[in-house]
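Only one protein chain is missing from this complex, and each of the others stays in its spot.
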Amino acid sequence: MSVFVQTLMNLLQLGSIYALLAIGFSIVYGIAGLVNFAHGEIFMVSSYVMFFVSSVLYTATGVDWLVYVFSLVVSIVITSLLAFVVEKIAYKPLRKAPKVSVVVSSVGVGLVLEYLTLNFAGAESKKMPAMVTSVPITIGGATIASSTLIIIAVALLFMIALSLFMQKTKMGIALRAVAQDEKAASFMGISPDVMISLAFIIGASMAAIGASLYSVAYPIFDPYIGDNINWWSFTAAVLGGIGIMKGAVLGGFLLAAVNIIAPMVLPVSSYRDIVAFAVLIIVLLIKPTGLLGKKVIEKV
Amino acid sequence: MKSKILKNILLFLAGLAVCFICDNLGLIKSSYILVVEYIGIYSIFVLGVNVVNGYLGIFSLAHAGIMAIGAYSSALVSMYVFDSIFTFPISILVGGLMGMLAGMLLATSSFKVSGDYLAIITLGFSLIIKSIVQNWGFVGGSRGLRPIPKYTSLIVIFVCLIIAIILVNKFVKSKYGRSILAIRDNHVASELVSVDNKKCKTVAFGLSSFLIGISGALVCHLLAYTNPASYGYTTIVDGLVMVYLGGIGSITGSIIGATVWEILVQALRGIGTWRWVIGGAIMVLVMIFLPKGICGNRELTWNDMKRLWAAIKEKFGSLKAAKSKASGKEGK
Partner (left out) sequence: MGEKVVSFNNICMYFGGVKAIDDLSFSVEKGQIFGIIGPNGAGKTTVFNVLSGVYIPTSGEVKYRDQVLNNVPAHKITANGIARTFQNICLFNDQTVLDNLKIAYYGHSKYNVLDVILGTKRFREEEASIEKECLDILDYLGLKDFAAQKAGALPYGAQRRVELARAIACKPEVLLLDEPAAGMNPAEIEALNQLIQNIRDHYGLTVLLVEHQMRLVMSICDEILVVNFGKKLAQGKPHEIKNNSDVLEAYLGKAN
């Protein structure tokens, strides 16, 4: 029983983080129509921003969670600004170009961010200061860190907030309109430029929040983590259906399930990559547009 | 017609002679020869990638995985089966064929899945192959496979490159080449004019992976070792940059892309990891300003070179004239 609870908690924790990453990636895909290969690097940069801000503040004040919240806010602001600038420089000029051009450009952006960070911050791993105090809690016979529950709760909070934003607010509805039909939305007076920039900002914010939660569970990072984050974001988003919010959440938890259960069943933990990939292939072969994706009927 | 074939044969023999001299007479610094060898190998690599990413228009990131398959399988043959330089062609062929088989299998994933989903599958393919060789003790795991006999030389690369160019040229001028360009343009319409999309995609992936596999075989027999790190994101990005820089759907473009990028990489060697910052920026700029690459989807011809030379001379001449005019005025 305790093993079950332990596994479930781990799954919920990892799944929440993956879901946030997938959501951020999916929002950009749904509204701007582009596979952003720089998503993982934006995550990585936000980690570094949070690291530097919190390192400075931590020594100054003593209050943990205040530092956490403050450095998270700074991280979100700076990361959003970065995403905004990147969109204007590297993606906007390619709005009318074939999709491939934008994807290649995003790979270039990712490279620039990765190696700029490497050169300015150094290649050695850094450890994020522990800002969220964690006490062991016993549930169902298993000992769980309270930080796990906090991560799950915070992630859930932001997912609900985003969902409400998209459904209830004027801006959210405008965003979804652009995702459905950019031209029609522009006829309604909605500026696609503004909406696409907004989508990038939301995507970056999700990445920053995801990064902050990730660092509570896994505090060690380096400039190279972006590649893995990219892979997890893509896989989770694609599994559920790219561009679909519910799909991103579903995909996130499915991927977490694979990543947690596979090492328990298989002899070598590195095979979990292979299992995750195999699951992805199988899902796509059965449902080529992802679990919740809509079938596209092509006409002539 | 006959004189053209004769001319090509003579050029080929001349090329062989040059390679032989460079390989064996030690007249040129070996580091320069190494750069040329890399350019040759990567030209074959880019030709392969271009068949799928350029002509067929599928954004595939599988080339790192295919190259790994070609490298490792050919290395295993040279190390454990036939280890003489005279059987090197067999090793190369095995590398190409193993790559080709993997590619043809990969082609099936492109039948139902397309666009961004397919890109992610191909990315996964490369990552999985890397993961497999990294965890497989028999091929050396993380430390890699060594020692691989050092059989690659300029002559071998030159011959392989000529064969690669001929294969791609024949492919493009056949019904398969025309068909994949049609599939790239409009894959529903292509089926409705009798093209068997599945077959053509399979042939394209097969040719592409065959060439990429060969490039893998050549490179690991040049370095005398190979390891999983060589087949990660770096190689994936390298392949993409060279294809989009040189020109999608162009043979000369593929070679130019490989040449420019390799020279850039060597020139930027001194600045270490900054080359990736510059490389990334180049990718962005190329996409914005040269969306079809240096050559576009045309081949570079002698006429183009002559026109370029004429344009340069004209520019130079007008600069000179302006300069003398200015200094003339000053004199007054």
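For reference, chains read A and B in written order, and residue numbers begin at 1 within each chain.
Throughout what follows, contacts are C-beta pairs under 8 Å (C-beta built on N, C-alpha and C of every residue); 3 or more make two chains touch, one makes a residue touch a chain.
Bear in mind the structure is a predicted one, so any value in this text is a computation, not a measurement.
Considering the full assembly, B:L181 is the residue among B:L181, B:L223 or B:I278 that touches the omitted chain. From the options B:A189, B:A229, B:L285 or B:A321, the residue with contact to the unseen chain in the full assembly is B:A189.
Residues of subunit B in contact with the chain left out of this view: 167, 170-171, 174-176, 178-179, 181-182, 185-186, 188-197, 203, 297.
Simple rule for what comes next: only the chains that are shown with their structure count from here on.
Residues 57, 59, 109, 112-117, 119-121, 123-125, 127-128, 131-132, 134-135, 188-189, 192, 233, 237, 240, 244, 273-274, 276-277, 279-284, 287-288, 291 of subunit B touch subunit A in their complex. Residue ranges on subunit A touching subunit B, taken from their complex, read 29, 35, 89-90, 93-94, 97-105, 107-112, 114-116, 118-119, 227, 231, 234-235, 238, 242, 268, 270-271, 273-274, 277, 280-281, 284-285, 288-290, 298-300.
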